[in-house]
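Heads up: the structure comes next, in structure tokens.
Rather than the whole complex, this shows some of its chains in their spots.
Chain nomenclature is as follows: A, B and C, assigned in order of appearance, with residue numbering initiated at 1 for each chain independently.
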């Protein structure tokens, strides 16, 4: 079993890159791999609580809670979240808030890194 | 334990998405990563500018004046100041007709590092020798 | 039609702009669209500049990218936001963001 670190910058709604990231994280965790997930840029919206799941829109809250239960470590960029008006009390419990070096530190001990950059 | 090398490949133009800024800021954070690692462990990014990514390096960007945000130029300068290697693809600069004297430097901040303008083959080598690739 | 097109990106918009026709066509280069007005690729100016005589580039977006008036192709007029408002109301009836 290996360690996979995923980074994602893509926004929650519209782009399916964040959906891809969450699904890949789940598939890897289900196979017994250790998974770390770094959310930066527009992706930080996925860590917000109270997302209303309307049929026209992707939602992140449910899959994020599932991943946390499977032991996936999830951290979002604090500055990116604050800049979008998301504050600590809005965060999904269990999602870490930290700066970018968290991501690099996870990369250090990873077998594989998939960085899903900008749009 | 050995260093882990990462190639940060910035390939998109500035100010259309956040991605080039985040490329630089993520690279710069290598400076403090030791806080979360054991003694002797480190992550060393090499920043590679290719394709439209080279447009991020044109100097005298007035982003603060016009949009109230830190310019990507500043992030590039800060990257030099913290001794990151920034490799710039010569073929792409030539293709766009951008001479070297239009590119940023961080001499005014006292940086020793300069942009390293290299053929694409050098960037390929940097990618090959990296443990991980991150495309921005 | 009198069509003002806001060209806001560099690579991806050329195809759509190429096939637009209008009695009066204006191309207003904003954001990364300003590279069309400034960069020569392998020595050649952007073919969009041949499409019409009504060419504009937004000054703030040039400056933000470290580009100066000297970089701008002579056929393109550098404009401010205030100029853009006047173009919108006085010169073009339909507008497109591409």
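Keep this in mind: contacts are C-beta pairs under 8 Å (C-beta built on N, C-alpha and C of every residue); 3 or more make two chains touch, one makes a residue touch a chain.
Being a predicted model, the structure only gives us computed values, none of them experimental.
Please express the complete complex as a composition formula over the shown chain labels.
Number of copies per chain kind in the whole complex: A x2, B x2, C x2.
Rule of thumb we're sticking to: only the chains that are shown with their structure count from here on.
Please work out the Cα centroid separation of chain A and chain B, and write it as a whole number of Å.
Here chain A and chain B have centroids separated by 24 Å.
Measure off the straight-line distance from the CA centroid of chain A to the CA centroid of chain C, and report it in whole Å.
Taking the mean C-alpha position of each chain, the two centres sit 38 Å apart.
Tell me, which residues of chain C touch at least two other chains?
none
Chain C touches which residues of chain B in the complex?
Answer in residue numbers: 13-16, 52, 55, 58-63, 65-67, 71, 73, 95-97, 102.
For a test of understanding, state which residues of chain A touch chain B in their complex under the given definition.
Counting only chain A, the residues touching chain B are 7, 9, 40-42, 99-105, 107-108, 110, 112-113, 115, 117-119.
Mind listing the chain C positions that touch chain B in their complex?
It is residues 9-11, 31-32, 35, 39-43, 60-61, 63-68 of chain C that touch chain B.
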